[in-house]
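Removed: one protein chain of the complex. Kept in place: all other protein chains.
For clarity, chains are labelled A and B in written order, and residue numbers in each chain start from 1.
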Amino acid sequence: MPGLRFALPIAALLFAPAAFAQAPREMLDAAGRYVRVPAKVERVYAAGPPASILVYAINPDKLLGWTRALRADEAPFFPARYAALPELGRLTGRGNTANVEVLLKARPDLVVDVGATAPTFASLADRVQQQTGLPYLLLDGRFGAIPETLRALGHAMGDTASAGRLADWCERAIAEVAARVAQVPAEKRPRAYYGRGPHGLQTALGGSINAEVMEFLGAKNVAGAMSGGLAVASMEQVLAWDPEVIFTNDPHFYRAVGGDARWRAIAAVRSKRVHLSPHLPFGWFDFPPGANRIIGLYWAGKILYPELFRDDLRAKTTEFYRLFYHQEPGAAQLDALLGEPGVMPR
Amino acid sequence: MRGRTVYAYALALGALLLLTAFAFAVGRFPLAPGELAALAANKLFGAGYAVAPTAETVVMQVRGPRILAALLVGAALAAAGTAYQGMFRNPLVSPDILGVSAGAALGAVLGIFFSQSALVIQLGAFAGGLAAVAVVYAVGANVRRHDPILALILAGIVIGTLLGSMIALLKYLADPYNQLPAITYWLLGSLAAVAPADIALAAPFALAGLVPLYLLRWRMNLLSLSDDEARALGVPVGRLRFAVVCAATLMTAAAVAISGIIGWIGLLIPHAARLLIGPEFSRLLPLSMVLGAAFLLAVDTLSRTIAPIEVPPGVLTALIGTPFFLWLFAVSRRTWQQ
Partner (left out) sequence: MAAVIEARALGYGYPDRPVGRDLGLELAAGDVLCVLGPNGGGKTTLFRTLLGLLPAQAGTVLLEGQALAAMPRGAIARRLGYVPQGHAAQFAFTVSEAVLMGRTAHVGLFAAPGAADREAAERAIRTLGIGELAARAVTELSGGERQLAMIARALAQGARALVLDEPTASLDFGNQVRVLREIRRLAAEGYAIVFSTHDPGQAFLAASRVLLLAQGGALRQGTPAEVITAENLRAVYGVEVRVDTVAGMRVCTPVL
């Protein structure tokens, strides 16, 4: 038969690219480590909440489980089959609860962590990689690096299209917000205070991950003179700072602050410029320190510069949740999210 | 003896008054020099000077309650420590020996773990402290074959350790983003969040403990004798001990509920007072209370003024208290054993 002579070379040509595609790839992660990632990644273990959010957003079917089981009020924001994913514990960062055996039993193709990339964390990643033989990718969790991290993760997972869409959206959102903020002259940027905890006295120092959203929006963090993480301020110090806007994450504090004579000495409290950050299914303001905060930019932006941030927050939220959580919130859910007392300015 | 007593009291009270005045005058909120004087004149003598409302809020609502809390907590912890050191005849005893701090910590941590309001957290701390001591006392009292003092101390250590491990478990399970920082800060202790309402809540219980102890102060001397001796002198030893434990627990639980755990005061201040004035309890207790109040006030004033952020008072009490105590120990003639 005349065609058969070419059958083998044609077959070789056809299958060659596939053969190349099956080979594991070497990736350089954000901590400067070379990690051998398998060609096909179907099962991904996310080592912390920021990683879970990104993996889920890119391709929820590949996420093996949540680091902490979703609570009853968080679950309805996800499609049921994803809300029910098992709890696998977290490997690094605050409060490690994962058992390495659980990790092995889950048989992931890839372990991903998104967050700090300092040498301590890099060596932790190396250790787990050595112990388990699983490829461990460490990616940058900082705000500005989210689009890049999304693209790298998409490349590792083999879902470049989906990750690309998300990264583009984030880039546009971040650029849009940055452009709006750039229009505000320095004098018009308000002094802001972030008060956490039941007394509202735990605050975020300059450059901390908790103040990132606030500081990205150009607000002057009253506690920003000292850099670091979280710290407790005295009531008197807060009075001395006299912030113009107060953000908080604690509903008890929010409810009590209007009636407390000490807090009422601050003009912002008297004029009701105290705002409670939405937190379902993941916080909008500081924790977990992942892509979940991007919607928080629009919310906090609206509070700080209402003329510049005229977006319909409900529509924006719907869009964001559809992209990242794969489910549009229903009207009642949006009401619960944005209608909780203290979330939106009156 | 008389001369030394008068001298010690004069010194202590003088220091306390000076410190209180100083504490009102300093703080991170800038007050014009005349403002404080004007406010004092208004409040003390009914004068009618104009004072900026924020300044008034700072002095009356923020500094005032915090100073009052420092005095109350310092006096309560020192009194409890003095009572226990006498009752247990042991210089290494602190008010925590029967587990009140561990119980209060567990109560507060549970409150934080279940995302409760500040008031519920405080009530949890208070209830937890009382419950822990009740359990320790019940265990100690039911172990009949051993020396009752030893039984109490051992029960206190054991239950305290058990409660500590439960706290560690809760820290492990807590949401690391929202609950864990709050837990950590509570355990470090602080007077930063004291509001007038807190004092209104804690003061009655602290006084409910302080007043009986103060009234019983001469009788407390008899607890330094062996049980047989004390009984033969006509003292119902078991009942007296129970009363002391109740009083000390009420005071300490109320104090810890508003301030978190501040260590070293209950342990070091009674020693310092004893070095100045001797072990006779009716003189020792009041001096201990004054010294404890003054010390915590000094520490808290430092805590809230040396930096924009709070320095945990427990750290300062150890850093300042220990060298000071060593100095006092070195220059004094009296010791525990002499």
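In this text, a residue touches a chain if its C-beta (ideal position, glycine included) is under 8 Å from a C-beta of that chain, and two chains touch if they have at least 3 such contacts.
Only a predicted model underlies this, so the values are computations on that prediction, with no experimental measurement involved.
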Partner chains on view for the chain not depicted: B
Given B:V235, B:A248, B:A272 or B:L316, the one touching the chain that is not displayed: B:V235
Residues of chain B (touch criterion as defined above) contacting the omitted chain: 1, 89, 215-219, 221-222, 224-226, 228-229, 231-236, 278-280, 282, 334, 336-338
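Methods note: only the chains that are shown with their structure count from here on.
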Centroid distance [mean C-alpha coordinates] between chain B and chain A, Å: 43
Chain B-facing residues of chain A, complex: 68, 93-95, 97, 196-199, 201-203, 205, 223, 225-226, 230-237, 239-240, 249, 252-253, 255-256, 260-262, 264-265, 283, 286-288
Chain B - residues contacting chain A, complex: 27-30, 53-54, 57-58, 61-63, 66, 112, 115-118, 121, 172, 174-178, 180-182, 185, 190, 192-193, 195-196, 304, 307-310
